[in-house]
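This is the structure I want to talk about, given as structure tokens.
One protein chain omitted, others in place.
Chain nomenclature is as follows: A and B, assigned in order of appearance, with residue numbering initiated at 1 for each chain independently.
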Amino acid sequence: MGEPTTQTLLKSAVEGERSSLARLLSKIERDSKVENEIRTSLAGGQATSLVIGITGPPGAGKSTLISALLSHTTASYEKTAVLAVDPSSPFSGGALLGDRVRMQSHGLGDRVFIRSMASRGESGGLARATSTAIQLLEACGWPLILLETLGIGQVELEVMDLATVVTVILNPGWGDTFQANKAGLTEAGDVFVINKADKDGAQQTRADLQDSLSLMHSPVPIQIFDTIAVKQDGVESLWQGIKDYLKDAQAVGLIEQKLLSRRRRLLMRILQRDFDDRISAYWRSDRGGNQVLSTLAGDLTIEALRNDLFAHMTKLD
Amino acid sequence: MQKSPTDKAVYSRSGIELKSFYTESDIPQEHRSRVTSNPGDAPYHRGFHPSGYRSKPWRIFQLSGFGKPEDENERIKFLLKNGETGFIMEHDRNTGDHCYNVDHPEVVARREDVGLTGAVMQSIRDTAICMDGLPIGSSFGHAGGAVVQHAPFALASYWTVAKQRGFDLEKLPGTGQSDFNLTYLGCVTKEQIPTQPGLRFNADIIEFCDRYLPYWVPVSIAGYNAADTGLTPDQELGVLFANAVEYLDEIRRRGSVDLARAARACGGVSFRASIEFIEEACKMRAARLMWADLLHKRYGISDPKVANLRIHCVTAGSKMTYQQPLNNIVRGTLMALGAVFGGVQSLGVSGYDEALSIPSEHAHQMSVRIQQILQEETGISNVTDPLGGSYYIETLTAQLAEKAWIFFDEIQKQGGYLAALDSGWLHACASENQYQEFMDMERGDQQVIGVNCFKDDGSPFEVDGFMGTDDAFDVATQRLKEVLRTRHEAGAASALKQLEADCRSDANIMPAMMEAMSAEVTLGEIGDVYRDVFGNWDTPIQT
Partner (left out) sequence: MAKTGLDGHWRGPTIVARALRDAGFEVIMIGMANTDDIVTSAVDEDVDLVGLNIGGHIDVAIRSIENVQAVRPGLPIFAGGTIPPHAAKQLEALGVEVYLSAQNICILWMPQSS
């Protein structure tokens, strides 16, 4: 008995078999061909699931907040999937993924699906396969997907492309330590959370944040919530706030706009990935290798190399 | 110590470069005047008292506990009969550390583990069984409660039973540890209160003991738990004092207890005694030096009764090997020797079966015998600070203190000890060291006899582990039902309500905890209050 084909797994996953979904997620992480196959198979589907991006600096409490949100999200949407992205080691390629430690005591059984993902060298806060993973979860009937970004502190704007609503988690004192990222994070967010709000400086952080947000021109009012996720404090209000945001955004057509941009972005990514793969293949081929050497030796201009690449990349697969 | 060719630099476990021999000129200038001080005089590195072990032998104090409260009681009596001079009442980790009753789903899922590392004590009825016939008035007792959230229950239940038996709390000796290094660094539980309420609990205990139990050591900071998690000896010192200032600053902020008395209360600490026993002896000496220095500089306290640190020491469990376990008797002896050279007041030696299981009766007996042989046969107790004045010992003592202050300052830069726990900074330090230690062994840079050299071809199983009893869960389940059925329900409910109200306010929780014990409120009910009021600590996992 060999390994089932991608299509067999896909059929079974869409019918609700968790282990097939899990196996497919591994396959798309490992193999961009499978990823493309899945993308293509699911391309016609509507983006129907609600994707909530959870981003913010490391240690802000993203996992804990997700864990606290699960009982509320499953009350509204019945089921919730979580994709939690953690950084890969640039040296070994390995990773330690710790989000489940905080998330798994939800007691909601099969209604929650949690999947850890290593970034595998991607910058931007997500993994290469994240967007396809979301597509797949949608196709498998997960109506709500919580997407936790790396949180390594840099601006992680990619989450904006995938999420219907982006929740930014900050802590008191954030303004002092994350000065450089202020603009990026405030730009990314639709809903803001000051977690660990019982710590010193919460008031100041709120004021700082309001300052930064006043420069933004959002068609929908942007709210700031105080939470103490470890105590569940403020989590219910936050969930209500996210739902309110969605309602307001729906009313002004923002959701539709976001869904469209998400699908455009997905399409763009498919092409981009395909393009990247073809460039790599050209680079590794005998022809490409020789052309590159000639260019390095000064026998060929970069312009000529580019033309040769365009002429021959389509023939490679 | 690293094994290296002669031309290569050699370092102590703390990373201090070692010379092949020492002379007088190596002793740092500022330490020279101290070398001539006498034991019992400031800055106390030479020892607690001029007559040392002649007037007061160190306490033989072994960690003990398993099974049902009566099993634990029997083992403690066995140890006392064999010459132990204090006793430790370990509580079951599944229930105790987590403040769960045995019917908690997480405990039920692991029912066979219940009672493995301590007796199950869910109400004062259980504590009373465990304490039955123990010399609590005359012997230094450890009531359990090493984990911070568990300490108020463990202490209050011990004290309540003592009171019911007619003992005067004003005279009761003992401790309960309530250690942050264990709770938030070395032995992180599945769920527990965050560090801030943890600090409050400990300050409450210090206040309560100051008022009602003057002979009780309210909290005992355990460097051991930081060291066996990976911190080097200098870091162990630094972290211990960083922890101490967190307690004392909180007490000073509250202003409710005389600061010198609080400092005295915090001055009963414990360290790990590891296998590099000369450095470890220096560590104990450096600790006394540092404590006196810290109290003087930071709090203006120099009263000898306060500034003189009392040290309990436990030999390094993680250095005990699985292979050729009888070698561990030698290791335990050497580690104990280092502690005694360092002038500690109290000592526990890990069982030779430490890597296999909790100690068997025989292993426990050997741990006591090692100490008795040191005390009675070697003559080591005759002279205080026998290593004092050695060029090497004095130099290393001074260097360790200096290096430890650097680590102390680094912790302050992280925002202080609690912040360094919350952020995972200390965990990262420990984890890095333990990984390096592990790799040193894997590569053979660090030889460990019987493990990566001089291995046996035969079966490693020359000693079997001790598994305790197998009825702890069932009996605890029965007893829980029994106490819930037969206690005065309205009394219990009202005591629990008061405890919750006090947890939510700024009140000291201990009076309500004492009332709750008398009303037979159970451990899990108290834990539920904590979880509701304080939430769960956000464990800083390093990724």
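Just so we're on the same page, contacts are C-beta pairs under 8 Å (C-beta built on N, C-alpha and C of every residue); 3 or more make two chains touch, one makes a residue touch a chain.
Computed from a prediction, not measured in an experiment: that's the story for all the values here.
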{"item": "Residue of B:S178, B:T315 or B:S357 touching the missing chain in the full complex", "value": "B:S357"}
{"item": "Options B:K19, B:R32, B:K81 or B:R110, residue touching the unrepresented chain", "value": "B:R110"}
{"item": "Hidden partner chain, touching residue among B:P197, B:G388, B:G465 or B:G524", "value": "B:G465"}
{"item": "Per the touch definition above, residue among A:G98, A:G124, A:P143 or A:G173 touching the missing chain", "value": "A:G98"}
{"item": "On chain B, residues whose C-beta touches the chain left out of the figure", "value": "93-94, 97-98, 105-107, 109-110, 112-113, 116-117, 186-190, 228-230, 318, 321-323, 355-358, 431, 434-435, 438, 441-442, 448, 451-452, 460-461, 463-467, 539, 541"}
{"item": "Residue ranges of chain A at the interface with the undisplayed chain", "value": "18-19, 22-23, 25-26, 88-89, 91-98, 100-101, 104-105, 113-116, 118"}
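Keep in mind that, in the parts below, only the chains that are shown with their structure count from here on.
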{"item": "Contacting residues of chain A [partner chain B, same complex]", "value": "59, 61, 64, 86-87, 95-98, 101-102, 105, 228-233"}
{"item": "Residues of chain B that touch chain A when the two form their complex", "value": "190-191, 194, 423-424, 534-543"}
